[in-house]
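Here the complex is missing one protein chain, while the rest keep their positions.
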Amino acid sequence: MIMKTILSMNHICKQFPGVKALDDVSLEITEGEVHALVGENGAGKSTLMKILAGIYRLDSGELILDGETVKFNASIDALQHGVAMVHQELMPLMDMTIAENIFLGREPVIGKSGIVNRKQMVQDAKVFLDKLNVDIDPRKRMRDLNVAQMQLVEIAKAISCKAKIIIMDEPTSAITKKECDNLFVQINELRKNKVSIIYISHKLEEIFEICDRITVLRDGKKISVSEIEKTDVNRIITEMVGREMDMIFPEGTAVPGATLLEVKNIAIKGLLHSISFHVRHGEILGIAGLMGAGRTELAECIFGLRKRDSGDIIKEGNLLNIQKPIDAIKNGLVLVPEDRKSTGLNLIANVEDNISVANLDNYTKYGLIDQRGIRNSCNDMIKKLNIKTTGYGQIVDNLSGGNQQKIVFGKWLLTDGDVIILDDPTRGIDVYAKYEIYTIIQELAKRGKAIIMISSEMPEIIGLCDRVIVMCEGKVTGEIGKEELSQERIMRYASGIAT
Amino acid sequence: MKKKVKGSLAITLAMLMCIGSITGCGKSAGESGTAETTKESVSEAKTESVTEAKTESVSEGGVEAPEDLKATIGITFQDLSNEFVSNKKKALMDYVSKNYPNIEVLYLDGAGDASTQVSQMETFINQGVDAIICNPQESTTLQPSYEKAIAAGIPVVSDGTDIDEKIGQVWSSCPDVPGAEEQVKYLMTLFPEDQTIDVAIMRGVIGHQAEIFRSEGYDNVMNVNPDKFNIVFDQTANYSREEGLQLMENWLSSGTHIDAVLAQNDEMALGAVEAIKSAGKEDEIKVLGIDGIEDAVSGVKNGSLAATMFQDGTQIIINSFELAVKSIRGEEVSDIALSQELCTPENVDIYVEKLSYLAGLSGN
Partner (left out) sequence: MNKTLMNRFSLILSKFGIIIAFAAVFTVLSIATPYFLTLPNMITVLRQISFNGIVALGMTFIIVTGGIDLSVGSLLCLAGLVSAHYSVAGSGSEMPLAIAVLAGVLVATIFGLINGLLIAKGKLPPFIVTMATMTIVRGISLVYSDGRPITGFNNGYKEIGQGSVLNIPIPVVIFGVMLLISVILLKYSKFGRHVFAVGGNEKAAIASGINAAKVQTMVYVIGGVMCGIAGVALTSRLNAASPQAAEGYELDAIASVVIGGTSLSGGRGGVLGTVIGALLIGIIGNGLDIMNVSSYYQKIIKGCIILLAVFLDRKNIKS
């Protein structure tokens, strides 16, 4: 059966100051297909899609949508032509309702009065939500929804715009497996209704589960386009990074020693119920669980970012008094936070300032900063972590996600803390950078540091950790040793199902 | 949070700039007068004012002793944060306590806002006071309030500034037009007859009632003596000492020759004096002010200021009060215009004494 081409992006070029984001990239989408777009961070996927969605303007090339050449000057143009985008970083209007968000700018009005017909709006919204199997009252505020639900509302919005192409950017990065399955069901429905989906994701297993074809980008160029059945994960990874990667996880050579940190009975009313665990020198302890299990809150407690109702933190036998982050830092505990943009980095400052900010005391004499000392340390860290940047003076906002994360790492490595808490350290980062970060983690463990790694990515937990504790709804539901680690086991504990 | 700050900051910056340019912080309470009443009342007032009003109050030969008069009088002041106005209030309270022990005076502060004074007048009307004295911030907004009061049978006395229309109120004034005229005329006497004076004019807040009248006074004299004056600068320093200082500094930098500075109030004049002092040109440039505040009178005494026009605030308010008392007693009343008096090195001691009386009064 001949598939009708619904979209052709031909020879697209886009230049930003200092970097050529897209170099003669062509993409072809057929009607009703789920087409994966993969590549490292910085490969150009986001840029290409933003051009398609009308957010950026192309420098050269053409867009042919359903047979006619189109030019988008604003995202409203794209929307009117049936191209909708569900962004990775969702930004709905929090204080408005689901119905209002779906029909933003296209609210049904009463006659010619211009007054919004709320009843109609809610009814129409319900129709689209039902199509997606979402059972929520359209009058609920967005603020009250979780990420997965918000995402589905975005998709509902796209459908309501009669979108022919829906771009999904990292749709499963912030939702649970069950929600992900539901999403795939919806995608299949959309496929049946001849809606095409461009699926951007780092999660290759998912791609192989749901997509028809896959296009690989690297450094702004298109490397390949293949049918899913005719390729495999390893080949895709090779195409993405340009070299064979037969091992996704570096070999860990650290041997765990004595207990370094002990956490006893940490509790917050309604959130955490008496959490206890310990971690040893040179050990990588994983903390697994579903969203909402309380892992981030636990990390924040240990680090002093969040007040706890009770519980002790004991390091090398000494009871620590941690009320604020500075207390934690002084005692050698550091936290690489879940949301690097809001809690990990000062986006308008440069590389040097971000790397040095937690460790200024060591570079201060009589109140004045040792500028050269900081610069040297910063350059060392850039080299050591292989951070892709134009130099210590580059503004951090302009770096890719992976490099930003490395800077956060660098900041904490500089403080030479010995208990390193990582919260989702590789979220939104490309495969190659992930590997580099895994290597760094392994190396830290080898040097005798204790690593506590919170993660939602199973392969990561299984591939890296020596031991894993699983949390569910604020409690520790299980502890698994390296030899017994399996996805099913973790999932069972995470769901609160007794073995 | 930061975005909100930025947004509201932008709006407030705009608002503050608008407000700033309109009101210029009203630093001097200039009194205003109309051209009609001045011509006749000036000559009368000159004799009537200082001596008569005072004697009237102390030894009036009326039917009942005025000291026994029982009444409530409401008074709304322009802006009690202004020294001139607050001196008036102090002088009034002192006068009342000494001479009219049975009269209760309720005073309110308009804080520089005419609409506040409107509500204050309504309060007085509702309270049923026996008379109202109003020292208006401006001359149009209060008209309806005056109408209401007079319709309710409450006599109204305008103190200092009057409203535009004559609707039955009486006015105790210290006219600005003749005062300003006298200032300019005195300036002429300081120079040889055949010399053209290079004069720099410092205006008050443009559009302020006093500024309008004082500028009119200047025009009246200068237009009939065109050869006598060469206006080298004509700008506003918004009644502020600091602005007067800065403006004078910049004028001095310009290299333009200046013989004299005519300032529409003492604060600006005193600022100009500082600048001139710094430049070492005290002997070359004469500075004249208007209002007669304490600092200016000292300035005339020590020679840094050539002259100022003294406004006897104490007398103005006493005149207002007496008009109110007369109205309550049903006697015939007419406007009283008290001249601004030229204060020069020759007669400065009179004014030093008048001011020392005020300095002796307590705050509240």
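Labels A and B are assigned to the chains in the order they are written; within every chain, residues are numbered from 1.
As a convention for this text, contacts are C-beta pairs under 8 Å (C-beta built on N, C-alpha and C of every residue); 3 or more make two chains touch, one makes a residue touch a chain.
Given the structure is predicted, the values throughout are model-derived calculations rather than measurements.
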Candidate in contact with the missing chain, chosen from A:Leu335, A:Ile382 or A:Met458: A:Leu335
Touch with the omitted chain, as defined above, among A:Val70, A:Ile314, A:Val357 or A:Met491: A:Val357
On chain A, residues whose C-beta touches the chain left out of the figure: 15, 17-18, 303, 305, 324-326, 328-330, 335, 337, 342-349, 353, 356-358, 360-361, 364, 367-369, 371, 411
Chain B, residues in touch with the chain not shown (by the definition above): 1-6, 8-10, 12-13, 16-17, 20-21, 25, 27, 80-83, 86, 206, 233-236, 238, 240-242, 245-247, 249-255, 267, 270-271, 274, 277-278, 294-295, 298, 363
